[in-house]
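These notes concern the structure reproduced below.
Shown here is a partial selection of chains from the complex, left in place.
Each chain gets a letter, A and B, in the order it is written, and its residues are counted from 1.
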Amino acid sequence: MDKLLYGVAYYDEYMPYDRLDTDILMMKEAGINVVRIAESTWSTVEPQDGVFDFTHTDRVLNAMHKAGISVIVGTPTYAVPTWLVRKYPDILAITPDGPNRYGARQNMDISNPNFRKHAEIVIRKIMEHVKDHPAIIGYQVDNETKAYNTAGPEVQKLFVKYMQEKFKSLDVINKEFGLDYWSNRINNWNDFPSTVGTINASLGSEFSKFQRKLVTDYLTWQASIVKEYKHPEQFVTQNFDLDWRGYSYGIQPDVDHFAAAKAMDIAGVDIYHPTQDKLTGIEISLGGDLTRSMKGGKNYLVLETEAQGFAQWVPYTGQLRLQAFSHLASGANMVEYWHWHSIHNSFETYWKGLLSHDFEPNPTYNEAKTIGKDFERLSSHLINLKKKNKVAVLFSNEALTAFKWFGFGWGSKESYNDILRPLYDALYRMNVGVDFVDPSSNNLEDYKLIVVPALYAAPDSLLQRLNRFVKNGGHVVYTFKSGFSDQNVKVRTSKQPGIIEEACGISYSQFTIPENVSLKGDPYNVGVEKNKVSTWMELITPTTAKVLAYYDHPVWGKYAAITENSYGKGLATYIGCSTSTAVTEKIVEGALKKADLWGLDQQLSFPLITKSGVNEKGKTIHYYFNYSSVASSFSYPYKEGKELLSSESVIKNKEIQIEPWGLKIIEEN
Amino acid sequence: MDKLLYGVAYYDEYMPYDRLDTDILMMKEAGINVVRIAESTWSTVEPQDGVFDFTHTDRVLNAMHKAGISVIVGTPTYAVPTWLVRKYPDILAITPDGPNRYGARQNMDISNPNFRKHAEIVIRKIMEHVKDHPAIIGYQVDNETKAYNTAGPEVQKLFVKYMQEKFKSLDVINKEFGLDYWSNRINNWNDFPSTVGTINASLGSEFSKFQRKLVTDYLTWQASIVKEYKHPEQFVTQNFDLDWRGYSYGIQPDVDHFAAAKAMDIAGVDIYHPTQDKLTGIEISLGGDLTRSMKGGKNYLVLETEAQGFAQWVPYTGQLRLQAFSHLASGANMVEYWHWHSIHNSFETYWKGLLSHDFEPNPTYNEAKTIGKDFERLSSHLINLKKKNKVAVLFSNEALTAFKWFGFGWGSKESYNDILRPLYDALYRMNVGVDFVDPSSNNLEDYKLIVVPALYAAPDSLLQRLNRFVKNGGHVVYTFKSGFSDQNVKVRTSKQPGIIEEACGISYSQFTIPENVSLKGDPYNVGVEKNKVSTWMELITPTTAKVLAYYDHPVWGKYAAITENSYGKGLATYIGCSTSTAVTEKIVEGALKKADLWGLDQQLSFPLITKSGVNEKGKTIHYYFNYSSVASSFSYPYKEGKELLSSESVIKNKEIQIEPWGLKIIEEN
């Protein structure tokens, strides 16, 4: 990537009247230098079976090229045309709730042969048609792809085949999955029942893993088709997305991001988040750290983020700028809005773009113009920022899925991401740069501290690797429920926390739900309310560990809540219960200090956020963000440099003011 | 109508033993002079296919006639017999939730040919049998008819036919409905997918419109059959009902009342409402105003209202009287209870009638006796009350449906009626007489003030008509979201609020959800709590309008919340946000005063309610109701007259006492 990209999604197909030239003029004014087009427009490009119409694609490509705006072309496959479903009704996925209905996007069975056949036809036709167009810098395959819970009879056949290949023998499955329970034993491959009704977490989790594999396989297949046509300098990407809670929240349950990203040249992501008084930057940071980590620290593309978005997200003055530069500070090389203008019909009419429905300039668009100018002016300073973090968060899709089955008990609502987020948030608020690793990562040794939330399901090998990591001098912070079951969601028959007991120096075999339980003696000085323990507590007995906190309770008071253990050259902290945000931060702070990771950036904390990296010139860039509606200031602690937005020079220990929702970018000399 | 009707629904079919003579004796004591019979009794009148049994009908008709009690005969079609469903299972409607099951009423597809064939047979048989019976004063066709969300394949075919006839070309539909979005484009009529799964609000809303047309067509068809037989002096009516929230709440989403009422000679309605401490009279007033407006101000029938009703509705002493006369005050010529006695089996066992399950006199029945006597005595004074209102509420089923798709954002629960009701309620509480108009009304010019809640979807022509109305001297009060989209639920590409921008003198292109937002400076003097803005706010810039209230907020403070604009000879008020009841009342009060509509009745307010009209003798009747458990008094401001219940004469400025839940009726001399 040779310049920062500032972009919008653009759908000529959806326009109520021809506005292409006017739109391009307005884009140029805003510094937009890339548009993403064509995903989800299958019915326009192939209005009938085998009939193709490239009118919209051609005119947009040509006009953009003429205007000097680059284009990312998306394959249109995540929304199926009416004629296709009429021809092959079985293209609609059968989920546990029954067959899907026509209407929404992402309703298909991505493993369906007829879907695959026609997806391939339309992709090849498009590629053949556009491949040599000079406006195109890259391709996006599909969009926010998942398996959409496809689980019909044909998918079940594929699953049984997958199980045969993976486990070879039913005896192994019966044993490892515990299928004797409630007569679920399978004695003949032909008897393999649909997993839709299963009450066996091992089987259910394996089916989820299989569904995630469908996603990886499907994206790899799409990428391989596109690669047959694309030019070497063009990239293939996918728009990955996060766990959705009305906004981007955490690890995506339905995709193995690290696996699926392998087939991509560059990772892409969409990140949506609350704004106004609720803007914190956490989702921008988390989504960025995750996407950057997908390709081993390579810079990434923010393929979608909000301009106005939902009504409740209309940004305050300054917020659009703050957001845009926050993406860059996490390593993004592109910030692209979904979408240029607001749509006049259908589902996302109130998911507003940079322009409102009237296509006129508005405060949000006007602020975008300042961003576009700054992106262009500062591109060479801000592009390709390299980050080197000493802290990683270990996440696991296997643990996440298993936790859905066995979280805090029937009826509990907390999920894996509810445990991961407070830890990530604590690190964010303390201005600690973070990467993500997953069980497939082989670079654990690059880090001094690894934070491990609720690693509920994991193979022996991973836990042993973590033990070795500590033994060799690494630091780990584990939460409760880590190590509890193996990769087949079979609970370990050893004492808990299973294999990591060795590094953690503790054991337990009982656990309960806390009622009126606190940490004895308020060891983190947080006051009565914040000292409370909620949701889950393990009744821990230390073997070699030092107890950081005991429970305060007439019966459970003899058990440890939080422990720390020296093991080999390293240290393992274990959090045996759900703690308040304040306590969690204190525990993480303690672990950072023990790992000698408490530095200058930790003098600041949220809402003053700082991020840094090294730019292409080899110079260190320090971003400072004020995530609040109150002006603030800080003392700049690094060597002399220049604030890039103002071009003012900055010396060490200078007191720097930041306005509400403002930012500073300092490049060290 | 030549006398006030006081009636009950009566089902000889449901009686646990023969009570006809005793019941008639007790009815006569209570002044009951009309009964409604036979709806929902298909399985009794036609116990088997083609086998008819008129025993119950005949004996009731004869006995009632002998007792001088009139009869309204209902067609029995809203509940289907077992043999019919066994013969044609497809009579049960297929809804988005799947095929209906046998058991409940209103489970059929009213467009099903087999249902229609057998409905016609049973209606004709009944009509042939009863048509010359002297007890009969009119007929009710079906009951609370709707399309019951019928949406199966056969209905879909009818819908596609309707779309072809209405739009002619798929290109028009694709364009106007924005079907290119998410590949929903339809390129061949044969590809037209079921609307059940649609995520396109334009298509979904059109399907709802089509379903309402099924209702109109079906009722018109039934009425036409009955009219072949009925005598000229007999009427045909239908029992319309309102949006149901455990009681009659607002505009009925599933029926175009004004269209469907065209085929009726007289409009009928059922009105159910809370009582005891929650009795306000609002539903009686709203239901009455709406039903009276269906036939251009003609008096109407209350075909059903509660006697005891649900357990929580057992009326306090005086309430049954208060309710009965409140119906008359709105223009009803009949008050009929559902139902005479309480039922001993099945679904509505706890929906109690005038008599409890023991058939004995009880406090409610005893109070009914006083009502029957007064109705008879005062009939000539109170019947055929004519009302002439200067204020109308413009409602729209199209806007209501579109608002379901695009209200205040995903997950919000407020519906169109939640916006209409506070405005209606404010008018009611201020004792302002109101008519209803809808987009088909051609009498807008009869009014001085039109209140327009959330007219979210409307054709240009309607908005232009409203502009003209203001220009010519009319007053309009609009709420937020009015004018936003066209009749196809396509958002206008102009600035908002679309075409009415001209009369309102404002524009906006952004809107948000208020958090900690008030009206600047408490302009209506309502105090901190009531001054808050909730749910929705448009960021309005006045062009020619005067700002009545700005938002109080650090960022949004520059935008207008409530405006008023002189346009031509008239005035348009625009409410850009959700306000408290207190503020809404103040805005409406202001608009009434500007429109010179603040009169003597406005000296009183809820719980003292007054309604008036002109009786057949040309004299003005003033009703005064005390909707509270506390005795009250007021000064009578009109010319000398007589209080009809007591026969006392009343002079101007006389202080009149009303007991708790009491009423006075004064006829001017």
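Keep in mind that, in the parts below, a residue touches a chain if its C-beta (ideal position, glycine included) is under 8 Å from a C-beta of that chain, and two chains touch if they have at least 3 such contacts.
Not measured: the values here are computed from a predicted model.
Trainee: Copy number for the full complex, please, knowing 2 are shown in place.
Mentor: 3
Rule of thumb we're sticking to: only the chains that are shown with their structure count from here on.
Trainee: Compute the distance, rounded to whole Å, between the mean C-alpha positions of chain A and chain B.
Mentor: It comes to 50 Å between the two C-alpha centres.
Trainee: In their shared complex, at which residues does chain B touch chain A?
Mentor: Interface residues on the chain B side: 177-188, 190-202, 406, 408-411, 485, 488-496, 509-513, 515-516, 536, 539, 554-555.
Trainee: Quick one: in the complex, what on chain A touches chain B?
Mentor: The touching residues are 11, 13-14, 16-17, 40-44, 47-48, 76, 79-83, 85-86, 100-105, 107, 246, 276-277, 308, 310-314, 316-317, 342-350, 356-360, 362-364, 629.
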